[in-house]
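A single protein chain has been omitted; all remaining protein chains appear in their positions.
A and B label the chains in the order they appear, each numbered from 1.
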Amino acid sequence: MFRGTPSGIWLNQDLHEVFGINVKPSLESSDTLFDEISEKLSRPEFSPRALFKKFNISVLCTTDAATDNLTHHKTIKESGWDGRIIPTFRPDAVVNLDAPNWRNNIADLGRVCGYEITDFVTYIHALEERREFFKGMGATATDHACITPKTAELSKIEAESIFQRALHGQVGNEDSARFTAHMLIEMARMSIEDGLVMQLHPGSFRNHNDLVFQRFGLDKGCDIPVQTEYTRNLQPLLNKYGNDTRLTLILFTLDETSYSRELATLAGHYPAIKIGPPWWFHDSLNGMARYFDQVMETAGIYNTTGFNDDTRTFCSIPTRHDVWRRASANWVAGLVVRHLVDMDDALEMMFDLSVRLAIRSYKLFE
Amino acid sequence: MFRGTPSGIWLNQDLHEVFGINVKPSLESSDTLFDEISEKLSRPEFSPRALFKKFNISVLCTTDAATDNLTHHKTIKESGWDGRIIPTFRPDAVVNLDAPNWRNNIADLGRVCGYEITDFVTYIHALEERREFFKGMGATATDHACITPKTAELSKIEAESIFQRALHGQVGNEDSARFTAHMLIEMARMSIEDGLVMQLHPGSFRNHNDLVFQRFGLDKGCDIPVQTEYTRNLQPLLNKYGNDTRLTLILFTLDETSYSRELATLAGHYPAIKIGPPWWFHDSLNGMARYFDQVMETAGIYNTTGFNDDTRTFCSIPTRHDVWRRASANWVAGLVVRHLVDMDDALEMMFDLSVRLAIRSYKLFE
Partner (left out) sequence: MFRGTPSGIWLNQDLHEVFGINVKPSLESSDTLFDEISEKLSRPEFSPRALFKKFNISVLCTTDAATDNLTHHKTIKESGWDGRIIPTFRPDAVVNLDAPNWRNNIADLGRVCGYEITDFVTYIHALEERREFFKGMGATATDHACITPKTAELSKIEAESIFQRALHGQVGNEDSARFTAHMLIEMARMSIEDGLVMQLHPGSFRNHNDLVFQRFGLDKGCDIPVQTEYTRNLQPLLNKYGNDTRLTLILFTLDETSYSRELATLAGHYPAIKIGPPWWFHDSLNGMARYFDQVMETAGIYNTTGFNDDTRTFCSIPTRHDVWRRASANWVAGLVVRHLVDMDDALEMMFDLSVRLAIRSYKLFE
């Protein structure tokens, strides 16, 4: 089933590189493989921290709810271990009014802040405080999901009135979309003030399979991409902050048609915008090839951010970055053999694509 | 005019392979070629049945109106010839309310069933009977065209009331779209019950050229593709039947932007969905290369259906399948030389892509 898929590539390479297994997975070999992997995972050199070191990971970022008290991050810090694991501020559950349990989430937000949130001003203040807390815990970035990257500023009165309706469980038809559109602009403003890098990844229709959602709940891998429009949707945010070099707004997409048409042209124009790596379904050899083909000519590599994987599969991290470096090297080599860049530039580009762009874009060593 | 086009490739290869002609078609050679082809076509070894055997065709499927009594299929069966030619149930003319002569088509449907169709329940029953008849005549699949793959369930009362309006020639503004959206769900339900594979090919703006339509009528090759959305449109159908393994819903597209964004992700997720081969304008070397590039990583080949051509040009059938096999082999070989699959897997994949996937998806030997 995995022939020719990224999952197949990762699995084979993980087995070989991480577990030293060269037997091909099959019906016949499955029991042996299971036993061998289980045995190895119980050894100290296969503990998460040992693998973290073996994988040579500089920084690993989690994404955490705005209401999270980051206990595990504290535990790691206090354990004396020197692996760098930092949080990322992901406020979707308190920003998207149609998030399940939004009112409970607001109550949680008040609880973690130590005061009740009864109006929009307090709400904004609470978010700013939480960002400060995350930053203190090492965070360098925020992360925002939305079905469409629509941005539009509300007046203070409108924002307050939508917020009040939501607090009273009376979210109107357009309220949720308008509120998120406004909050993305607020978040850009906060990023300019506190320096956190802002990531936006729109275009995923969440919980598409109702049966799975009813039985197992949110975010169980039933998300299907939809068309995503950036040019018109982001204009209000960009007209306010797009020329501000203090802002880094990293755009992701599941709609590859936006690569050459919208993302590359926006990133080529606005100082604040950078394009994130090929994401999710496109974190693959062909996905990367299309990304290099369609993004780089117009955006230039210096408006992109190198590579970060987005995996829940710890052991696949080295393979995914290896795939990225091979895809990058293949693209750069193509430029060299056609004499479009010389070897000096190519070596710089490879170092940038492999390491420096990610470090710089996410302000990882500032 | 045909330089570098699929028509050019087919024509050259057909002349060479089928007619043994190696002269390049040109103004000078046209008369000689015409005479040579005419002479050959009159020979017994160039009769359709002789060519069918020479082309080594296992199964040829026609598409037939729901009201068709399949006389020609009966004639072939009764002739004692062992070539397998089977019908496909294509009910567009009785399902799409804006089909020209819909009311006459319903009258025909009643006539072929032997009772008058005066309400929605009888109409559904008639369709089920016709499907049973087609199945008895060898059909394994149905085929559905629509401008957009919108699905949405109507209440029984709504369905009946739209149907009554249509019977009385009073189709309202939204009626046709809502009725088709409902009927696609009904057709999926029937497929689960009778086992016929359901094919859906949306996104063709039919009869775009009004002059040609006025002068020559329907379906004269003036169809131009439009953008097609699957993620939101198919959700109602998929929430009802997408997890049901008894359903095989094969999706085609003329909008290649849906390959990596919607079709591959839907087929990767829902057990009922498979992706049909590159269709119509994309039944070409580049169209196939884009299909392999954009579909396979996320869907995996086992959620695709191999190849079926959709030609009215009998002699081009071997060439089209040859192009598919070459394009497949080129893609698989690319995986092998980059060590992404091994040779054992590659050989299995080639057999699957050439023969087995089509046979299995269309239940051709069950």
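To be clear about the criterion, a residue touches a chain if its C-beta (ideal position, glycine included) is under 8 Å from a C-beta of that chain, and two chains touch if they have at least 3 such contacts.
Since this is a predicted model, take the numbers as computed values, not measurements.
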| task | Check each of A:Thr148, A:Ser260 or A:Ser354 against the chain that is not shown and name the one that touches it. | result | A:Ser260
| Omitted-chain contact residue, chosen from B:Asn209, B:Asn243 or B:Thr311 | B:Asn209
| Interface with the unshown chain - residue positions in subunit B | 1-6, 8-9, 24, 205, 208-211, 221-222, 224-227, 254-257, 281-282, 284-287, 290
| task | In the full complex, which bits of subunit A touch the chain not displayed? Write them out. | result | 229, 231-232, 235, 238-239, 242-243, 257, 260-262, 264-266, 269-270, 293-294, 296-298, 300-302, 332, 335, 340-342, 345, 348-349
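Everything that follows uses one rule, which is that only the chains that are shown with their structure count from here on.
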| said: Report the inter-centroid distance (CA atoms only) between subunit A and subunit B in whole Å. | reply: 40
